[in-house]
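See structure below.
Here is chain A:
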Amino acid sequence: MHRFLLAVLRRDLTLAARRRGDWLIAQFFFVMVASLFPLGVGPEPAMLARIGPGVLWVAATLASLLSLSRLFADDHRDGSLEHMVLSPEPTVLLVLGKSLAHWLIYGIPLLLIAPVLGIQFNLSWEAIRVLEISLLLGTPILSLLGGVGAALTLGLRGGGVLLTLLILPLYVPALIFGAGAVDGVMAGTGAEAHLSLLGAFLVLSLMIAPWIAAAALRVSLE
Partner candidate 1 sequence: MNLYTYASPANFYILAGKLIPWFAWGAGLFTAWGLYIAFFLAPTDFQQSEAYRIIFIHVPAAWMSMFIYLVMAFWGAIGLAFNTRLSFMMARALAPTGAIFTFIALWTGAWWGKPMWGAWWVWDARLTSELILLFLYVGIIALWAAIDDIKRGDRAGSLLTLIGAINVPIIYFSVKWWNTLHQGASVSLTKAPSMAATMLQGMLILAIAAWLYTIAVAMARVRRIILERERQSEWVKALLEKES
Partner candidate 2 sequence: MEWASWSDFWHMGGYGFYVWGSYGVTAVCVAIEVLLLKRAAGDTRRRLKRMRQWEEQ
């Protein structure tokens, strides 16, 4: 059982390493969306610091959302998804492995880039620290919920946009708690409450999302 999980993980990581281009593009997308906002909103440092956490959280959401639309799509197109589903292991493990791989590949790098963008938005070190913690808790939620969306929209025309539409509403709590934690520390009201709510949401997603995603995957393949 854990051998299957490891096989899925290793496979997805190997594939990501082969397609370094795709991976880099996703990271750059994050940087670019975050950089668009100052261009639209204007360059005053105080204003940027104020909206910074929100913008970074929204940008991180959009960046990992876009890569999510290909979570199962590539494997579906070349037929290997069917082979994986036809393996003697439970589909839940497959979904869990792929979500985990997605988080390692697309979530973790966001954590590494976010501080640089935080500096561009004039955030304080303390705010950046909390931003990191909140992203650490929040990005796996996106990978898990995104797995559900990706399974539901598998093979549909315009799947990417539809996925966004399905997942964003579910994801709103994470966004509110996450950006709220950073806002809290900047406003001096502390971040603990927000962070623990975020953690609870993560545990909840971990317990529910893979099962729903596995069911959705079987339905989409019918």
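Basis for inclusion: all candidates are chains of the complex that A comes from, given by their letters.
As a convention for this text, contacts are C-beta pairs under 8 Å (C-beta built on N, C-alpha and C of every residue); 3 or more make two chains touch, one makes a residue touch a chain; residues count from 1.
Keep in mind it's a predicted model, so treat the numbers as computed, not measured.
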Checklist entry - Between 1 or 2, which touches chain A here in the complex? => result 1
Next on the checklist: Show me the residue ranges of chain A that touch candidate 1 in the complex, using the header's touch definition.
Outcome noted: 20-22, 24-25, 28, 32, 35, 38-39, 42-45, 48, 119-120, 122
